[in-house]
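Below is one structure. I have some questions about it.
The other protein chains are all here in position, but one chain of the complex has been omitted.
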């Protein structure tokens, strides 16, 4: 509706992400904004609290680059490959300098939902007879007011900034996603500031033609960044596949602090943005990630009512 | 996947709706299964607890026909017209024989959500400083376990039967809706038994081509009834418009108990189902309810990944 | 000032030919104008619906319309008869489940104005839409809360549109469905702060006789008197002695364009304006 929120990644991160912020780059295996993570590294943000259900390779890179003081999470790994080595170096044995605040997946989702809904807590039937409420005293029992027992509660999570990646948005930030939706809607509504990164900027009429597909309305969005391939090495349903080789390659690199630093120089600090990154990956590698064919959704008719 | 659940409305209601049941026919102005309500009247079910956010004309008709002993609701009216006269006759003055259990809209939605999620309660920021918790002692205060105050809770609502109407489903009951979604997903997941009534039965491949459009999976559905025009006089996005004349005509009819009985005879008891009802309405009246033109959603690509 | 009769008349603000208009039309126009500058409005059933749709076509073209049915950014091509209507869906920005609409949009704090109707209201803007008489054995059973209770608590401010009468503007409402300024501004502000409400309560009540805002005590104060209405009529349709603004002004009459929009586009059948 009102003015365009389209910005470069540099400007969006520059204006909206501040030292000490709680930052959630969300997207469950799908639509992970590596582009935003790299820009945060490039701008040398410090003391961030990084929230994410699955702090995978992107948070391993961010921790390696020294932007984070704490993680809030529910599953810590390089999915399908193994551990996150940079994070392990500061969470195991003698060096446990990275603070951890740990939930289960549903606990994290419920935290974002409570944040989005402005609730002081969200109840859930997890954590019974586990050590998680001991490890994290923010997981608390709560008695039902109907006399039928006790469940657990988690507190709201309200990030200062949430970053999500999507297939498309209009200039006002009305955002549509298909495929896995993760907890992006909840994480965006819960946040004070929201950056949406998209593969494609579309006209408002494309959004309004299929309003049920909208997951985040422009009213909660502060910046729209157009960054094709911005989710690589994660994937974008219908656009490109997961680059499994990247996840596997990260394992030996991240085991070696010097190799990790070199990787950050080569792929983050020495590049000026996502276009350069995509170019460095090379057309051939990107082409191999295209879907093997189309899988069209079909059309539904909303009908005109005058 | 497994066997077909396609049934006639007569068989579905006969097998799944029992005297004394709590029945939710849900759909917020959109997709209201008048066809199921009429079949319940026709089969002379008794002592039902009727749950619905907005007990509009359909529940006025069901109450007039004597099927209900209680309403659970949040807004009681003939939308855009006025009151529900049959219900008023048994809730005002000397005759308050119809029991009422009353919430706000969000309270009702939260009750279904708690039922669907198997939670003992759902917290919400409604009811502060109102008389609603006095009128309904099931609305109870609950203290946050984080020491930041008190909100209200509502208990789960788990209907014995939920009936929803949809644009389309496959024979296994995988159901897709566009336009207003109301609380149908929550009401269906919360129920013990679910009847889905559809305008169109489609092949499983239509559903699987656009899985983000599915609101209810077949696993929670017990019967699929194919009943075009089954939501009349309410509407089906993209198929037919609201028949406003019907809602207005109901007002004088429902003010007169004899006229109400006559209407029930003419339009429910003496007809053997929805096809006869549509025929009696007449092709001309139905044609006038078609949208003035198409409004296609556009296609998205999920991509083939082999 | 126009003659005192239903359907007062007056010249449009500024110059131009005089146009006849009804009290309902004046009420709707005045309510619509109050929405100038508002960004996100939660549209209630009934009169709010037409007032908000008029505002969208006049003073607030960029305002986002939110319908509790689950619609954000509606662009109704016709006046929706009820708050659920296929025309609020087609061409909207987002359509969502009611859970998400109430939880994330309303309770989450995105609504600037909640626009409500009412059956009874008191001087502090507390609203009853539940029953007239005793709750268990009511004289009249009204629709109930719908979304009004949570809108009153969670929308940043509340606008009310309703016809004035001694039966509706009462000293004591029979049931508090939606909280206004409770027993006065001081108590209301303390409770809102303590309980963390996002809403700051009612800010305007537009009637068929005038426009009321809320003063520092939390009470309604008459700031504008519609053409054709008198202070005697105001007093005769109120259950309390009203606060009247020392700078009470006449409400500018509807413009021909406002009347045309109501009569030709929004309510050609006169459902709201008869």
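For clarity, chains are labelled A, B and C in written order, and residue numbers in each chain start from 1.
By definition in this document, contacts are C-beta pairs under 8 Å (C-beta built on N, C-alpha and C of every residue); 3 or more make two chains touch, one makes a residue touch a chain.
A quick note: this is a predicted structure, and the numbers were derived from the prediction, not measured.
Colleague: Which of the displayed chains are touched by the chain that has been omitted?
Modeller: Across all of the complex, the chain we cannot see touches A, B.
Colleague: Using the document's definition of touch, tell me which of A:158, A:185 or A:274 contacts the absent chain.
Modeller: A:185
Colleague: For a quick check of understanding: of A:4, A:96, A:205 or A:262, which residue touches the chain that isn't displayed?
Modeller: That would be A:96, which touches the missing chain.
Colleague: Which of these, A:13, A:113 or A:300, touches the one chain of the complex that we don't see?
Modeller: Once the missing chain is taken into account, the touching residue is A:113.
Colleague: For the full complex, which residue in A:126, A:162, A:175 or A:214 touches the chain that was left out?
Modeller: A:126
Colleague: Would you write out the residues of chain B that touch the absent chain, in ascending order?
Modeller: Contact residues on chain B toward the absent chain are 1-2, 113, 116-120, 174, 185-186, 189, 207-209, 211-212, 214, 217-220, 302-306.
Colleague: Could you list which residues of chain A touch the chain missing from the display?
Modeller: These residues touch the chain not displayed: 28-30, 53-54, 73-77, 79-80, 83, 87-88, 91-94, 96, 102-106, 109-110, 113, 124-132, 135, 148-150, 178-183, 185-186, 235, 237-238, 241-242, 244, 291, 295.
Rule of thumb we're sticking to: only the chains that are shown with their structure count from here on.
Colleague: Taking the mean of all protein CA atoms as the centre, name the chain whose own CA mean is closest to it.
Modeller: Here the chain at the core of the arrangement is B.
Colleague: Could you please state the distance in Å, as a whole number, between where the Cα atoms of chain B are centred and where those of chain C are centred?
Modeller: The computed centroid separation for chain B versus chain C comes out at 29 Å.
Colleague: Residues of chain A that touch two or more other chains: which are they?
Modeller: 118-120, 209, 212, 302-306
Colleague: Spell out, as numbers or ranges, the residues of chain C touching 2 or more other chains.
Modeller: 71, 85-86, 89-91, 95-96, 103, 107, 154, 196
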